[in-house]
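Showing just some of the chains, left in place.
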Amino acid sequence: MIVVIETGTPAQEIQRITQELERLNITPEQIVGNHKVVIGLVGDTAAINPQQIQQLSPSIEQVLRVKQPFKRAALEFRYGQPSEVFVETPSGFVAFGQNRPIVQVAGPCSVENEEMIVQTAQRVKAAGAKFLRGGAYKPRTSPYAFQGHGESALSLLATARQETGLGIVTEVMDTADLQKVARIADIIQIGTRNMQNFSLLRKVGAIGKPVLLKRGMSATIEEWLMAAEYILATGNPNVILCERGIRSFDRQYARNTLDLGAIPVLRTLTHLPIMIDPSHGIGKAEYVPAMALAAIAAGADSLMIEVHPNPAKALSDGPQSLTPQQYDELMQQMAVIGQAVGRWSQHFPISTVDCTSQKHQAKQEICDQTITAMIFRK
Amino acid sequence: MIVVIETGTPAQEIQRITQELERLNITPEQIVGNHKVVIGLVGDTAAINPQQIQQLSPSIEQVLRVKQPFKRAALEFRYGQPSEVFVETPSGFVAFGQNRPIVQVAGPCSVENEEMIVQTAQRVKAAGAKFLRGGAYKPRTSPYAFQGHGESALSLLATARQETGLGIVTEVMDTADLQKVARIADIIQIGTRNMQNFSLLRKVGAIGKPVLLKRGMSATIEEWLMAAEYILATGNPNVILCERGIRSFDRQYARNTLDLGAIPVLRTLTHLPIMIDPSHGIGKAEYVPAMALAAIAAGADSLMIEVHPNPAKALSDGPQSLTPQQYDELMQQMAVIGQAVGRWSQHFPISTVDCTSQKHQAKQEICDQTITAMIFRK
Amino acid sequence: MIVVIETGTPAQEIQRITQELERLNITPEQIVGNHKVVIGLVGDTAAINPQQIQQLSPSIEQVLRVKQPFKRAALEFRYGQPSEVFVETPSGFVAFGQNRPIVQVAGPCSVENEEMIVQTAQRVKAAGAKFLRGGAYKPRTSPYAFQGHGESALSLLATARQETGLGIVTEVMDTADLQKVARIADIIQIGTRNMQNFSLLRKVGAIGKPVLLKRGMSATIEEWLMAAEYILATGNPNVILCERGIRSFDRQYARNTLDLGAIPVLRTLTHLPIMIDPSHGIGKAEYVPAMALAAIAAGADSLMIEVHPNPAKALSDGPQSLTPQQYDELMQQMAVIGQAVGRWSQHFPISTVDCTSQKHQAKQEICDQTITAMIFRK
């Protein structure tokens, strides 16, 4: 349920309405959009009569129920306003969102040793990536396959983070490892196979750090958004959705079917930022560039690409990894498309914070640095 | 890798071979089949030269590598001998396996209250079920949907168990709940959404209790067997596979596509017992009986069917639940097919134990009560 | 739209109502059920006011619109009464329907030469089949693969028909061959790849011979029934639906996923008889028996099974063909399940005709020979 406030309502009155709403045993969340302030109501709203709320103030323009089964993830919940996820990295804040430059995440499937991870981090940073991906805990089909170096890999990621200033994205598979992972990761990844591991979703959400939620192999869009809702329901608004290929009837050449159609569909359903992982999505290095470019043209907010210094010798997912040089070349091609759609910037606007969120209001002063709305994406 | 022993080799020599094998830093597991004794080798067998083992004794007939990516789950690993899972219940041991009567598991999706669970337990027991299913922790698509009564539901299951003597099958979703669940459950269920939650697989396996492993919604047969391998690799051989419907392009009428073809396919790949869940598999009560009968004809070792005293008011999965009376009727129909295929018994042979496993050798004396091989299934 | 007639209405009055209906520019079709006579209205019924029809006679109990997008295929159109398809063979009429014994169809994928087809025909007849299947025109993925012997294969089928008295089921792929195929075939098959070849559907329908309509590889149940509707709309009521496996994400072991769930689903939607083809459905000879038995238990009205004298040398689909001996053995197993469900008969009731259809009313005298309703299938 959302409460739309009349344009021009003084902050004091909004404050008063919020306090009144709190008395109804629901949690009000203020969302400051470009044109409107709305208050999202979280909790057992089924029992609440919209008319009762309407009467709280003449400054209430409308009281609307969110029709979708996902509530906080719904675009309606933010009255059509896209959300932005701000991630703190050693080099400053990086913003994921529809009105932000495309954020590049790159790195190997697994962290193998210090040299390889630091070297890869340096290369992808030089190419323009803002985040390093790398697996410490690897979900592998076989119990006998390499399962990741675990805790020691986490410290290597910490080293790479310190050396390069890149943010770290890494996966957690087990709630027992959550604290360790959260100490190192700037974004905690929930993998495809755990998209509906609801216990994990709740516990990762409760940590409060930004969460990257990969789509399950045969998850419908609705199931995916419901999984996001599990995280959002913990009060953590920092969820990034990542499409990484779905399972179809044909796996002879491509490992998965990258569902780029999810981008425009999600845009009509949710305010959350969207990342595309073309590496898993198609599963062969030679096919990755075409899909990365397509993802940008389709409107992705971020890309995650596997890069390994020596794919032929990778401990996992070698066939779908680019070499650093291939990544350099792809980045140049991506820049061409990224510029064409108005979402590429040489000088990435670090430092911006979420001006619409209460949390960061202290940093309000730097809000004016946010880049202006993109012409192309309207 | 398996070591096939010559027929007629004295137990002493087999013992000696086993000790020699242990020196190679691998774990030998003895499998006593109808015709042969074989020793399965577990561990890093890649480095071992089969010829080196061959030379350990002239009583070694053959040394074979398991070609499948799943090793202990492979039919080859048991030299073609089906395995049996013996589950201890208040009424004695119940055996799951190809040469055993079909084991019936029934009950509601969720445990709602004492009256409903005890009543349902009594009804399904009267109809011939050996196990009560009932969810205490429910994996639900929505965070706002009923999530199961948790711990209090577990005690209600304990009550139903005591009252009826039925074994209990219930799901664990979170490693944090594992001890609590394991105290009550005779078989611990790993649900569809967690089939590749590898941390959970390992921890549940390590508990040592029988595990029911449901197939993931779009898991291939191979991925499913690899998930079973995660459990088997902990040293727990008591895994039952449960097909519960896969995801296909058509969900207009049926919720899922029940893949009964998995039964003959699995028979050529694995020795593990197979359960079919037609309730989730097709998702509407009126379609369940046809699929239950088909499952028996196709060779299922066990069936799991949702039964609820009042499906219209069920807190979850009502539309696919039978009433106790419908279950009675279905049981009569199942008896007809079960008898036709020679796998139905009025007087269920409780008390039998796994004669092929070292663990239960103390109870060897009751081994002769096992029913004789089925003519029909050859 | 259907007009339900009051029980006990004299034939004369029904006749009068029918004539009145004809004046409305729609075609009335009389359906005589066990308890009721209903008149199905075919044509542009959207414009017709049900009340206007109601007023035609006090003997009209109800006027109902068929809610499904498929009209004549809908179970509603026959007021819940299953239809029966009667096929004339050299040995008399064979009936396909829910209250009839299961009809066995068997034979090779392709007709290869006279010896093999006649021999196979003799073997499958001896085993209990009523129809010989055999391809003269083969839809092959590759233009360079064997495409069937065409017209000469048709004459070999004619020979086999004459020698054995079996009915013939063979596929037509091209409207140009339709006349030739129709001269030989007792049932004309429309293959999976042509399920939505609407021109072919219409032209085959117009021939008037019974049609076997295989389900498309990824056709939904609704699309399949709509394809049947194309045939029914030509005025030809003799359509048999054949499930032959759908395409899913896993084809590593089984060629297709046999959707036996289609049986109970179809029973709630349509009156048409249902055949199952486990050979294409699962695609490997060793898996076929389990699926054939399951199909019978699930309620199939007919089975189509590939049998080849020498599968290893078959020109097409060898891996999924049984040898005649394997077919004999399977038939014995099928008999066990068929008897259990009350749909097997040593002495197949040839000679019965469709007593509910106007067409065959001349043969009314033999209608009393129809077997009585099956207890099991209710």
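Letters A, B and C name the chains as they come in the text, with residue numbers starting at 1 for each one.
Here, contacts are C-beta pairs under 8 Å (C-beta built on N, C-alpha and C of every residue); 3 or more make two chains touch, one makes a residue touch a chain.
Nothing here was measured: the structure is a model prediction, and the numbers come from that model.
Colleague: In total, how many chains does the complex have, if 3 are shown?
Modeller: Whole-complex copy count, per this file: 4.
One rule holds for everything that comes next: only the chains that are shown with their structure count from here on.
Colleague: Compare the two sides of the chain B and chain C interface and say whether they are made mostly of the same residue numbers, over half shared, or of different ones.
Modeller: Mostly the same residues.
Colleague: Quick check: superposing chain A onto chain C on C-alpha atoms, how many degrees is the rotation, to the nearest 5?
Modeller: 180
Colleague: Any idea how many Å lie between the Cα centroids of chain B and chain C?
Modeller: Chain centroid spacing, chain B to chain C, equals 38 Å.
Colleague: Taking each chain's centre as the mean of its CA atoms, how far is chain A from chain C in angstrom?
Modeller: 53
Colleague: Specify, in ascending order, the residues of chain A that touch 2 or more different other chains.
Modeller: 218, 247
Colleague: How about chain A: which of its residues touch chain C in the complex?
Modeller: 218, 247-249, 251
Colleague: Going by the contact rule set out above, which residues of chain B touch chain C in the complex?
Modeller: 218, 220-222, 246-250, 252-254, 257-261, 263-265, 267-269, 281-282, 286-287, 289-291, 293-299, 333, 336-337, 339-341, 376
Colleague: Contact residues on chain A for chain B in the complex?
Modeller: Residues 69-71, 139-144, 173-176, 193-194, 196-200, 202, 217-218, 223, 226, 229-230, 233, 247 of chain A touch chain B in their complex.
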